[in-house]
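Heads up, one of the protein chains got dropped from this complex, but the rest are sitting where they should.
Presenting chain A:
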């Protein structure tokens, strides 16, 4: 058996040899730059420091990267079926599990790559435009667990939280993509999951039942812990609890993808 890393290299090749991938990268670079430049031109009274602007932009940025990564997850699995290339891919001396794992890894690497670029761009452009503040007052709320830490720690933690949520949404898209073999459905439903989070959280607040704290949507907003709050309305939870809930969903999604992908016939 050849080296497993070769499978990941193949998946990477199929991601980065597409022009669409680099157009996505263009958005990840341009959107923060534009936001910062426009903000600095049009806001006379408002005074933001580089960290505040960076974290503001990170929220838009992660929505964008999540959508892009879901598109890649959908292409990666469902795309092979619609292109018909799955028939050539699966008749190699590899188990279907290995093929699926290589695809999952490449999509997560894609998300990681874009998140790192996003971090670098948002940091850089805001330092260039607003100057570097080493000790910003009011960035970290007083009841935050990170009070007293450096703005670097706070920013990195915020990106990490958002990245974890991204991986869970992408895993969801990946599951739909292998279950339905339709990229459209996978992309559509994942974006719904991403965007309906706050609405569903609102509804859960009304429902006011103990099980609401096991619902996925609110836990995708891990950053609420950074500001001293917690994501589920009326049911205070801990950061570890949220991670646990996300982990359970992550495992379920992966089990479903794996079961469907390895067991189902490839016909038609």
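One rule holds for everything that comes next: a residue touches a chain if its C-beta (ideal position, glycine included) is under 8 Å from a C-beta of that chain, and two chains touch if they have at least 3 such contacts; residues count from 1.
The definition used in the following text is that contacts and distances are computed from a predicted model.
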Considering only the chain that is not displayed, what protein name does its UniProt record carry among "ABC transporter ATP-binding protein", "2-oxoglutarate ferredoxin oxidoreductase, alpha subunit", "Ubiquinol oxidase subunit 2" or "Nitrogenase iron-iron protein delta chain"? "ABC transporter ATP-binding protein"
Full-complex touch with the removed chain, picking from A:43, A:85 or A:150, is A:85
Those residues of chain A that touch the unshown chain are 1-2, 6-7, 9-10, 13-14, 17-18, 83-85, 87-88, 90-95, 265-267
